Each structure stands twice: as structure tokens, then as C-alpha cells.
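Removed: one protein chain of the complex. Kept in place: all other protein chains.
Think of it as A and B in the order they're written, each chain with its own count starting at 1.
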Amino acid sequence: MHETCNDWQIYGLDAGMDDPRGDRVMDLSSINPILLLASLMVAATPILLAAIGELVVERAGVLNLGVEGMMITGAVCGFVVAVGTGSPWLGFGGAAVGGAILALLFGVLTQYLLSNQVATGLALTLFGLGLSALIGQGYIGIKAPSFPDWHIPLLGDIPVIGPIIFQHDPMVYVGLMIVGATWWFLNKTQSGLVLRAVGENHDAAHALGYKVIRIRLMAIMFGGACAGLGGAYLSLVRVPQWTEGMTAGAGWIALAIVVFAGWKPWRLLLGAYLFGGVTVLQLNLQAAGLAIPVEYLSMSPYLATIVVLVIMSAGRAPGSLGRIFHASR
Amino acid sequence: MITLEKRAGPSRAWALATPVLAVVLTMIVGGVLFAALGKNPLETIRTIFFDPLFSEFAFYYRPQLLIKGAPLVLIAIGLSFGFRAGVWNIGAEGQYIIGAICGAGVGLALYPMELRLIFPLMVIAGALGGWAWAMIPGVLRVKFGTNEILVSLMLVYVAEQLLASMALGAMRNPEGMGFPGSRNLAQYPSATSWINESVGMHWGVVTAFIAVIFAYVILARHMFGFQVRLTGQSPRAAGFAGVNPSRMILICLGISGALAGMAGLFEVAGPAGQISIDFNVGYGFTAIIVAFLGRLHPVGILLAGGLMALTYIGGEIAQSNLGLPGAAIQLLQGMLLFFLLAVDVLTNYRIRFGQGAHA
Partner (left out) sequence: MTIKSILAAAIVAAGAATGVYADAHQTKVGFVYVGPIGDGGWTYEHDKGRLAVEAEFGDSVETVYVESVPEGPDAERVMTQMALQGADLIFTTSFGYMDPTINVAAKFPDVKFEHATGFKRADNVSTYSARFYEGRAVQGHIAGQMTKSNIVGYIGSFPIPEVIRGINSAYLHAKEVNPDIEFKIVWAYTWFDPAKEAEAATVLIEQGADVILQHTDSTAPQAAAQSAGDVVTFGQASDMAEFGPFPRVSSIIDDWAPYYIARTKAVMDGTWTSTDTWDGIGAGMVGIGEISDAVPAEIKASAEALRDSLSDGSYHAFTGPVNKQDGSAWLADGETADDGTLAGMNFYVEGITGDIPQ
């Protein structure tokens, strides 16, 4: 009764008599490269937002592993506020606030109570997952207010480039702006220099009179706000719904991308697109009938991240990353 | 102005008191949380923390504590070596899965032979599988300096996909009518890890206790234990003492990988029974909490594992009897770790009131 899998073969489309397509392994022509690149930008946005926030935090010398917790908290806060007020923009604002508050908890524990950063970050993730599930209890299955794409006039109509770059929802552009602003802040302003100094050597920075704890706290809250925005992007635009645990590891990917980027903002953009691209590509390959088993395709983004991490290990981490700062006088 | 002044050495009294303090704080804040959710706080706390041990049906729940706590303790003991030495294995979940797959694979391949040797072989396979999976971040860290936190974490997701692939394909039960999932190993006498199901005893529980004893002895008496503790506190001093950092990293990751893999095997051959897509339930991550809660000390981990298991089992009772949402329990566990980390400051620092410099 049962056939073994050896008896199955992949057949071509058994369509109508006039169909010229005969036996073929898969139909790559059904993958539209323009749409693929466009969805790549969309898929990359949540991790881009979370990663740029974490980049700033790590440049300040703090390792916050709780990105996943902050993202999911942002996702639920954003969703609740958006559904409550009817405005997705207010939702994003609420998400940023929610993420920042959770990050503040991490900040107080690590900067004032001097707790171990790795453990506290993990606790943040677990706490965030539980808190968000609890807050989101009454919101499962509800639709979010819609967040339409912007079709930028003129630029959006350029063939090929137009649909890829200029027809996205506003948060994609916000993400890009934050990356640009971060680059400018870190490299072109005095405050950015101070932050980098704190990250490189907190004792020296303290000796110079810089308020290490305050600067780190601000960086941590910024990181939380960005992660919150990234999470809200999933719940308000990508899906758009709220479910428990919906970030599904995106926060961890964001952490990996920061390392891949060598803590430089523009390389981070590249990393986010690479990762988003692999995710989107594997689904497209599946739909096009590629014979590789689905599970191996699904593994590919994570394996790609590992490979990239190995190759990019050449980046230099900020000198004080992860070390506890305690002014002795 | 409140300032913190570092103590000369960690305070022993506070080191013992902080976990207790953390639990008490969690109960208080948890009680407030439950009240906010509309449940009677005292009743809920009682249901979660005391019912599994002392209630009418405790004869059923107490063995369940052993079953739920064993993998947590086993994995956490393995992790504690690495954490003490500054080697952060966050991918224990992945090693757990791979250990289960390898061990179950051996058992399924030898089915339906009945041999006493089969189960030991499965245990070895499980340990090797977990060890090998942990060696990937280990070797990458030693050879290329790649961050082991991220690599081990990515491998968790890879392991999950492999699990799905096995459950649906290579290890699927040929007599399962096309449904996913392997044969039930708990029902295969030579392969099962159960010793006595009604008192919750399986080989994983036994191994967990043995691991606690071994870990205690090694950390307290053995040279290796000394080196682990030294590396964690001062890598430079450890270097001068002749500790090879690469070897330390590989050994620590190896231990945690092997123990996590064994935990996976004991679980798949006993309580879980089969390789299925949802086989893993997060023990690898919860074990991290257990390790910290137990202050990375073997006896502490044993107690912490018991406490965590209590919150799981008690939480389920509360869900079923009081309608408490499952998410509240997850929140409670995260809160427990937070409070522990917060009050832990008192172990190493003294609080001073009055003037003082602050950054």
C-alpha cells in the first residue's frame, strides 16, 4: 500500500496540451528578481532596526543579550497602542517607549547594581517573552490598523529601481535614516566620540570626567527603543498580527549582525540585507520547486550567519565590551 | 547618596542568603502580579510553590519534580563549568537536541534487537553527539576567535531544523501510518531510560545526581576545578598558572555539550518517548537560569533545579485549576532570575549611605 520515496520523481507541469514546458526539475523563471529584492529590504528591516540599536549599545561597551526580549516587548506594546489608538505611528512610538523601559531595567541592573551582563541579558529575554505573552493575551487574532506603502512620486516610477527601493512602507526608510544618523553621530559628533571612548576604555573615560554610567544608560535605552521598533515592525507591518513569541529568534540574528558588521553602521546594513535576503530566497526557492528538502533551506540563514561570523571575526570589538564598570572613587 | 563599596571578599552570609531573598521577593511581586490578573495571590503562590510537594495529589507530583528537574540539573552542571571560566555556551538546547537524535538513532537502528548493551550505546552516542555539536563553536572560537555565544545559538536553530527533518524523514516510524515522529523508545525495553516510572526514576535522574557529586568534587578538590575557577576570576593569573586557554575553552564546551546531549538522550528514551518535531521544550535555556540561580555551585544547582521544576509543575496546576495564563509562569521565572541578579550585588558590594564619588 505504501510507496517508498524512491518511486517518486519530480515531474514537469502536466498542463494543457499547448503548454511548451515539458519535464523540468524546477521553475526558476517563476522567481521575480525585482519582487525578490524588494521583499529583501522589507525582510531585513526588523533586524536592521534591532541591530543598529544594539550596535550603539555595544560601542558604548555594554553587551545586551536581551534584544529578543526588547523586540518582542516592542512588538506587543506597539500592537496594543496601535489597536487602541487606531494609529500605527502612535503604535511605533509606544513600541519604542516599551522597549526603552525594558532596556532601562537591564541598565539599572548592570550599571547600578553591577550584575553580570550576560546573565542579565538572558534574564531580560526570558522576562520580555513572558511579559509580552501576558500583555498580548487579549490581542490574539486581532487585526492591526493598516500601514500602507508609500509610493514615492517620480522616483517610484523608475523601472526596476523604482519598485525595489522607492515603494516601501515608511518604516523601511526610517530604518535607513537611523542607520545614517547613527553613522553620522558616532563618527562626526563630539558626543559620539565620547560614547566611543567610554566603550573603548571606561576607566580612562571616567578619569577624564565623562559620566560613564549616564552615557551607557542612554545608549541602552536607545538600543531598547530601536529593538522595540524592530519588533513592532513585525506585528504592525510584516504579519501584521500579534502572536506569542512572534520574533522567533530575530533578536539573536540582530546580535550576530552587529558582530558581522564589525560594529560599523554601513556594514550592518549589508549584513541585514544579506540575512533578510537568504530568508526570502529560501522561501522563493521552495515555491519554485527546488528539490532540496525544506528543512535544509530553512537552516540556511543560520548557517550563513555562522559562516559570515567566522570570516568576519577580523573585526575589533570595543575594548570595554562586557566588562563591569565600577568607579572605585 | 547611596554608593556601593566593594567588599574585600565575597560575603559568605550574603552568598547563601541572596537566593532565598530572591525567591521571597519573587513570591511577593508575583503575588501582586496574580492579584492584578484577578487571581487570589495567596492561593496562587500556594498552588505554585507548595501544592506539588504537599497537596492531596503530591504523590503524583513529587516524582514529576524529579522528571522535570533532572534534565535541568544535568545541563546546568555542564554549563556551570563553562560559565565559571567565562565560556558562554548558550546553545545547550541545540546540543540537547543533537544528543537526543544521535542516541535515538542508535536505538532505532538496532530495533528490534533486545540486548543489554543497547542503552549504554545510546547514552554514549548521545554524549558524543552533544559533545560534537558543542565542539563547533569551540573550535571556531579557538581557531578563529569567533564569538561562541552567537555560534552556539545559531546552531540551536540548525538543530531544530535537523530534528524536524529526522522526525519527518529518516527517523519516521514505518508503522506510524505516515505521521511524523519516530518509534516510541520508552516502549522498547532495551532502549528505554525508565527505571521506575511511578516514582519518577529514570537514568537521567540518577545521572543528574552523579553529575552533582562529581562536579562538587572536581570543583572543590581537583586541579581542573581550580583552573576553571581561576580562569573565571582572572584570566591573566590563570595564564601565569599554566592554564592553556584554548584547552580550557574546548574542555568546558565539551563537558557542557556532552552532558546536554546525555540529558537529551535520557529525555527522548523516557519521558518524551519519541523523536518528534516539538521534542525540545527549552530545557537548554532554562538550564542557564538554573545555573545562575544555583550560583554555579553544584549543590546550589541541584536546589535551583528543584525550584525551577517546582515552578513548572506548580504553574501547570495553577493553569489547570485556577485558570492562570501560562505566560504568567514564564514571567515569574524571568522575575526570579532578575531578582537574583539584583540582590546579588550585596554579595560583592556593601551599600554605603552618604557622600561618595559616582560616575
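Operating definition for what follows: a residue touches a chain if its C-beta (ideal position, glycine included) is under 8 Å from a C-beta of that chain, and two chains touch if they have at least 3 such contacts.
In this text, all values refer to a predicted model and were calculated from it rather than measured experimentally.
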Open item on the list: Could you tell me which displayed chains border the chain that was left out of the figure?
Closed with: A, B
Open item on the list: I'm checking contacts with the chain that's been left out. Which of B:Leu53, B:Val281 or B:Leu303 qualifies?
Closed with: B:Val281
Open item on the list: Can you say which of B:Ile75, B:Ala132, B:Ala272 or B:Leu307 touches the chain missing from this structure?
Closed with: B:Ala272
Task: Contacts of chain A with the absent chain, listed as residue ranges - done: 1-3, 5, 7-16, 19, 30-32, 35-36, 39, 43, 137-141, 143, 146, 234, 238-241, 243-244, 246, 248, 279-280, 283-284, 286-289, 291, 293-295, 298
Task: Missing-partner contacts on chain B, residue numbers - done: 57, 59-60, 64, 67-68, 164, 168-170, 177-181, 184, 198-199, 267, 271-274, 276-279, 281, 313, 316-317, 319-321, 326
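We adopt the following convention: only the chains that are shown with their structure count from here on.
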Task: Rounded Å distance, chain A centre to chain B centre (Cα mean) - done: 28
Open item on the list: Touching residues of chain B toward chain A in the complex: what are they?
Closed with: 4, 6, 37, 88, 90, 140, 144-147, 149-151, 153-155, 157-158, 161-162, 164-165, 168-169, 178, 285, 288-289, 292, 325-335, 337-338, 341-342, 344-345, 348-349, 357-359
Task: Contacting residues of chain A [partner chain B, same complex] - done: 2, 65, 105, 109, 113-116, 118-120, 122-124, 126-131, 133-134, 137, 206, 211-214, 244, 249, 252, 255-256, 259, 293, 295-296, 298-299, 302-303, 305-306, 309-310, 313, 325-329
